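Note that one protein chain of the assembly has been removed; the remaining protein chains are unaltered in position.
Per-chain residue numbering starts at 1, and chain names A and B are given in the order in which the chains are listed.
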Amino acid sequence: MKKAALKDFFSKKSTRIFLLAILFAGLTVAPFVTNTLTKRIISTIFIYSLLSMGNMVIGGFTGMLNLGHAAFWGVGAYITAILMTGYNVPFSAAFLAAGIGTALVGLVVSIPCLRLSTDFLSLITIAFSYIFLAVVRNWMSVTKGPQGIPGISCINFFGVDFSSANAVYFVLFAVAVVSFIVISNITKSKFGLAMQAVRDDELGARSAGIKPAQVKILSFVIGTFFAGLAGALYAAYIGYIGPNTFTFDTSTTIFQMCILGGLGSIPGAVVGTVFFVVMPETIRTLAVYRVGVGGVIMLLLMLFRPQGIMGSRAFATKDGIQERIKNKLIARKVANVQKHV
Amino acid sequence: MNPDLIYFFQTLLNGLAVGSMYSMIAVGYSMVYCLLNRVNFAHGDLYVFGTFISFSMMQIFPIPAAILFACLLAGLIGMTIERTVYRPVRDAFRLVPMISALGAALVLRTIAQIVWGTEALAFPSLLPGGYLEIAGLKLFYKNFVIIGISLFIVIGLTCFMRYTKLGRATQCIVESLSTASLMGIPINRIIPLIYALGGFFGVVGGVAYSSYYGVVSMDMGIWGTIKAWAAVILGGVGTTYGAFIGGLILGLAETFASGYLSSAYKEAVGYIVIIAILMLKPTGLLGKKRIEKV
Partner (left out) sequence: MGYLLEVRDLKMYFGGVHAVDGISFEVGQGEIIGIIGPNGSGKTTLINAVTGVYNPTAGTILFDGMDITSKKMENLVSLGICRTFQNLKLHKALTVLQNVIVGEHLANDSNFFDAVFRTKRFRQNEKRARELAMTELEKVGLAGNASDFVSELPYGMQKKLEIARALVMKPKLLILDEPTAGMNSVEAKEQIDLVKKLNQETGLSVILIEHNMKLLMNSVNRVLAIDAGKEIARGLPSEVQNNSRVISAYLGED
């Protein structure tokens, strides 16, 4: 009964707004009261949440296993770095160019889905991530190869420099909040519904006049656009980029963020991001276990709560362990009752 | 003989050997993949884990016994993974079993890193050294041994699938899990067995690969999963020899790319070949078009 009351409390709109307000206030005050490390971790969460929200659109809403998201992130970062260091383009323009350029790459990568099934498209995203790395590591004249590109000047919108640590923090915060609102609005619209319809049953979606390939491409374009923005922010925030950030392993981590947070939930993506950014920081001394902890979480999650922390309960299987344990308990109770009768 | 021609044939031979190794990993993967049509991310880490075990066992036991033990153990782990990670979520949303397998892969990887460390280890070369030189062409014995083993495996598995009762039952499950189950095929006994076979032959491929290049490292895991998956999709889902041919093409494409272009782009070229072939034939080279039952 207590659980139900708790659930009611959290599902109330006023409660949610209240909690959001607290979170918002906390994040606003945070840079003034915390140390550099915490500030850096929160800033990283902002950047990564753009990635995980974008990947949530592709994976959690349209149901495509995108294992090349880090490469899209890299495309955005490299566009920004090359434009800013090589051509002296101001950050605001490079920021936009990164978003649009990456979305175009996403469009090209997702076009094969006109002919291929969803699982084959995952292979193409993997292929893309390897092709991207091969190009970045070897196209010395443009990407400077394995050493990467240093000396990227900091975030600067329309001539206003955000060079102090607090200023950067608030820029990242603002971009993350705006992106959250935009992505939430898209996913709550008919476009988001069409994505979910395609994810759950392509044929059923087609019978409603939805063209699955279009929906898939659209979700790729949206997801990779935000990956591109994240790339631009990352490049200007760190000031240096190299190919080793944008590997397949990073893509896997981004996907894990979405899974932990819950398929089909944009707030979930943020929650997953917080976990996967904070977890490695807390067990820094035991770096070997980091991957394993991620693995164990994936396993336990899929077995006991496949919908993730905030995903819809419709993803929970009837045949899942949780259900079976419950059924066994019920059976035992019934047997007990029968014994007494 | 013309040196260009010699170079070509040399590359071809190397490519066939590399392709054969991909095929060995892929045929085991193919059966598991076809069975439920879910990407099994644990396959790669499982076969590398098995290769590591054979590596450690070789220090104590005679080499054939060590390899056999590692293969059997990998089979057992494969079965365990099926039982604990796959079966509970078999009917869940498409992505769920893939992710649980990914979780299992990460756990295996971590265990391996704790036991054997994160660095690559030197693997003993079990294949015969030396070569036969014919008209300037160096025919390395190890290439032929590798090609031979992989041919043996693929022919063996194809026969197994075609002519044994168990193989036919497996094909029924591939066709439709629920129908097979309704027809009285003991799916919960056969599926773990196929996982075991996948792990078993994966380790054979892994040992062959590691002794060919003289190195074993955990990075080969996810890499192997992707190569095997790519080979299966390229060859066409549903046939053992499709995976074999897919693996060969992938190996050839990569070897020719590094021989004629640059080794830096070999993986990229391999993937571009796959994408090109899939765009022309979305079901893979030997894949049958499945009629969607509505």
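Criterion: contacts are C-beta pairs under 8 Å (C-beta built on N, C-alpha and C of every residue); 3 or more make two chains touch, one makes a residue touch a chain.
Keep in mind it's a predicted model, so treat the numbers as computed, not measured.
Remark: the omitted chain is touched by one listed residue; of A:210, A:238, A:279 or A:296 this is A:210. The chain that is not drawn here is touched, among residues A:194, A:217 or A:241, by A:194. When the full complex is taken into account, the listed residue touching the unshown chain is B:93, out of B:41, B:93 or B:123.
Residues of chain A that touch the chain left out of the display are 182, 185-186, 189-191, 193-194, 196-197, 199-201, 203-212, 263-264, 312-315, 318.
Just so we're on the same page, only the chains that are shown with their structure count from here on.
Chain centres here are Cα averages; for chain A and chain B they lie 31 Å apart. Across the complex, chain A is touched by residues 37, 39, 85, 88-100, 102-111, 113-114, 118, 222, 226, 229-230, 233, 262, 264-265, 267-268, 271-272, 274-275, 278-279, 282, 292, 294 of chain B.
Chain A meets chain B in the complex at residues 59, 63, 65, 112, 115-117, 119-120, 122-124, 126-127, 130-131, 134-135, 137-138, 203, 248, 252, 255-256, 259, 263, 288-289, 291-292, 294-303, 306, 315, 317-321, 324.
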